[in-house]
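Please see the structure below; I have some questions.
Apart from one protein chain that is not included, each protein chain of the complex appears where it belongs.
Entry: chain A
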Amino acid sequence: MIKVEQLHKYFGDLHVLKGVDLDVAPQEVVVMIGASGSGKSTLLRCLNFLEMKDDGRILIDGEEVDPATTPLNKVREHVGMVFQHFNLFPHMTVLENVIEAPVHVKKTPKAEAIKQGQALLEKVGLGDKGDVYPEKLSGGQKQRVAIARALAMEPSVMLFDEPTSALDPELVGEVLEVMKGLAADGMTMVVVTHEMGFAREVADRVVFLDSGQIAEQGDPETFFEKPQHPKARQFLSRVL
């Protein structure tokens, strides 16, 4: 589904990603964890070309994406993204947020887009909030709308960039529930998170990044019970 080979990324002199290889299979849920500055968010953003790689290859659905020649908007139609700070469009209602891209990018007839959008809102438990503006919602509700908005493009993979990090603790659960539901439906997901409980329960594979490299990866049980890499052990002892 997604294949990354020898990915390098620099911010000025800072070498953020140092040759990362990653393979995400269809329907797989990959959770990326690591300390702040380990490069996990940058790696995720590279997968959607919000950050441009400096070296290496990125293949989406088996095809190499070269930002110089591939129209990125076409690639992004198949790669949904959920942001830490939601980034809902504040001048549109919840339903308008959800149908914006289907109507204006995919050219779905508006009536049909509304029907699908309403169904998605019901799926994330916000069927009654379609006419409300985002500012009236709680953080957890905003993030669920953001998930519905990304799903409206019917992506083949969903990327989550610390989706619960900006939420009050009591609102984290409702967002994680929606994500669990997606995973159960067989959505391919790459998730950057600090929610170790979620990683343990939902991930098919945990990827631990340390200073721009994948230091360790494996199934969650093995990783959380018997981490091999000293940095992974250190990290887990701090967060668990």
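Quick note on the criterion: a contact is a pair of C-beta atoms (placed from the backbone, for glycine too) under 8 Å apart; a residue touches a chain by one contact, two chains touch by 3 or more; residues count from 1.
The definition used in the following text is that contacts and distances are computed from a predicted model.
K.L.:
Select, from "1,2-phenylacetyl-CoA epoxidase subunit A", "Cell division topological specificity factor", "Sarcosine oxidase subunit delta" or "Putative glutamine transport system permease protein GlnP", the UniProt-recorded name of the complex's unshown chain.
P.N.:
Of the names offered in "1,2-phenylacetyl-CoA epoxidase subunit A", "Cell division topological specificity factor", "Sarcosine oxidase subunit delta" or "Putative glutamine transport system permease protein GlnP", the absent chain's UniProt record gives "Putative glutamine transport system permease protein GlnP".
K.L.:
Among A:L22, A:L43, A:L121 or A:A150, exactly one should touch the missing chain; which is it?
P.N.:
Per the contact definition at the top, the residue touching the missing chain is A:A150.
K.L.:
Considering the whole complex, which of A:V79, A:V94, A:I114 or A:A232 touches the chain not shown?
P.N.:
A:V79
K.L.:
Considering the whole complex, which of A:N48, A:Q116 or A:Q141 touches the chain not shown?
P.N.:
With A:N48, A:Q116 or A:Q141 as choices, the missing chain is touched by A:N48.
K.L.:
Of A:Y10, A:Y133 or A:F224, which residue touches the hidden chain?
P.N.:
Here the residue in touch with the unshown chain is A:Y133.
K.L.:
Identify the residues of chain A touching the omitted chain, counting contacts across the whole complex.
P.N.:
Within chain A, the residues that touch the unshown chain are 48, 50, 72-74, 76-77, 79-81, 83, 85, 87-91, 100-101, 104-106, 133, 146, 149-150, 153.
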